[in-house]
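Read the structure below first, then the notes.
Complex shown without one protein chain; remaining protein chains in place.
For chain A:
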Amino acid sequence: MEFSELIRTGRAQAELLPGPEEAPLRGTLCVTGHHLLLSPGPPSTPDLWLLLLRSVDSIEKRVAGDSGTITLRCKDLRVLQLDIEGVEATLDIARSIEALSSLESVITSFPFFYRPKGLRLGDAWHFHPPERYYKRVARETNAWRLSEVNQDFSLCSSYPRAVIVPRAVDDDALAQCARFRQGGRFPVLCYHHAPSGTVLLRSSQPLTGPQKRRCAEDEDLLRAVLTGARPGAQGFIVDTRSSQAAKQARMTGGGTEAKAAYPGWKRLHRPLERGRALQESFVRLVEACGDTEQSMDRWLSRLEGCRWLAHVKEALSTACLAAQGMEREGACILVHGAEGTDSTLLVTSLTQLILDPLSRTITGFQELVEREWIQAGHPFQLRCAHSAFSHTRPKHEAPTFLLFLDCVWQLGRQFPLSLEFGEGLLLALFEHAYASPFGTFLCNSEKERCLCEVRTRTHSLWSGLNQPKEQRKLRNPLYVPNPLAIWPSVEPQSLRLWQGLFLRWTRPPEPSEVAWEKVWQIVTEREKTGDSAHSFCLSSQPKQ
């Protein structure tokens, strides 16, 4: 195996300082192809401490005398310190970790070797295929069809094999549309809102260019959307760029839909932060959260300066705008930015969470993440290559998915009874998106996943999460299905920093977890007493 070449020293004596609240751990440190292990040796407990090398974001080494210290900053924002005996060993281990944690190849990554007990390989295929969602749409309306025009990913490399499109538009027209949209991402349905009969679509920007090109098929498609909804329906195009930026995009071949070409559609610009600026915001926030000594004023000014909560607010209010349009105005909504793989997905997925009660269940939410992020072609591998600690210059990294999770957390805080999942699921998704033993978040698109045979050769995160033992961590004990739309408040006073994530490792996890444990206790007690009271009634009844 090629890993062995990268491992300079496999073993060393070391002491691990996992954090301010935990006791240090001594033992033998081993570097393997995918993991860092610390085995405390025979006299003490056989506990093994283990870290996935992939989750190391940055590594810092310091030597003093005949020992050294390695500080590992992980992608899940944890900071670990390892005191290692021997200068040579320290440097060698540091170099090995550095090399192994930044391996680019997908098929040699750990998910391809991970074979947990109790899970069957290949299960991943059964989770949330596009057909399943189409079935739901088809039950509600007849205006849409499932097209397999992208079967071999030739039309659009970032779309899945099957997409939902207006029934009135045939596959040839779709091919024309794809040519008119950046990356071939022609408008497809992502959500049908049955109560108002309207739809949510997403795409990438049209390639109008400086010559203001038009595409009849694309115009037909959007017209068909409106007629399919109801006669006289209105449409709104939510562009996630500023109108200025949209205009500038024309110079590079992109652009926006011209009003004259798309009767019935109006354009709204809601600029959302993306790319490097968003990554910088994330980095600065994490930096601020790492300093426990700073004064109140300094903390507040850094919290302001990083602008993260402003991004949360913008994302939520844009999603609310789209949801409002569908629910109240009875309008169809098309969301796109430039590529349509980042802020677009942020808006469409949040909109669904606000409107669709099913997406607020555990399976519904997993389906939403699968459909609107993974299959919709959010380039996870590029965006989550590094987290907030990395020293390498960010290329394609952006915490768009994290921003989505944060927005969901804000929704959950404002509607603590309406989401079936708790903070635990969001934290798990964050961790797994950045580094995971499961294959779910590997690669950038379905096409790549297909080439790497991710679905047949790795385990799915969903089957990992849906094991019974994980449930208590992920579930919201207070969940009560809420059939209504949930409209959050987006005022700054109502938004809060997600402490559970950004300060997860800086503050002791108690006592909020303890409190939740108590909530669980109350809830299960209620179920138990309720059940036994119920069975009492039942058992006394037959005698009658």
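Simple rule for what comes next: contacts are C-beta pairs under 8 Å (C-beta built on N, C-alpha and C of every residue); 3 or more make two chains touch, one makes a residue touch a chain; residues count from 1.
Rule of thumb we're sticking to: contacts and distances are computed from a predicted model.
For the chain not present in this complex, what protein name does its UniProt entry give, out of "Cullin family profile domain-containing protein", "1-alkyl-2-acetylglycerophosphocholine esterase", "Myotubularin related protein 6" or "Sorting nexin"?
From the choices "Cullin family profile domain-containing protein", "1-alkyl-2-acetylglycerophosphocholine esterase", "Myotubularin related protein 6" or "Sorting nexin", the unshown chain carries the UniProt name "Myotubularin related protein 6".
Looking at the full complex, which residue from A:R62, A:H126, A:R139 or A:R496 touches the chain that isn't shown here?
The single option touching the absent chain is A:R496.
If I consider the whole complex, including the chain that's not displayed, which of A:A23, A:A64 or A:A260 touches that chain?
A:A260
Where the complex has a chain not shown, which of A:C156, A:V169, A:V286 or A:L309 is the residue touching it?
Result: among the candidates, A:L309 touches the missing chain.
If the hidden chain were put back, which residues of chain A would touch it?
212, 236, 243-244, 247, 258-260, 266-269, 289, 292, 294-301, 303-304, 307, 309-310, 312-313, 317, 320-321, 324-325, 327-329, 331, 413-418, 478, 480-482, 484-497, 499, 503, 506-508, 511-512, 514-515, 518-519, 522-523, 525-526, 529-530, 532-534, 536-537, 540-541, 543-544
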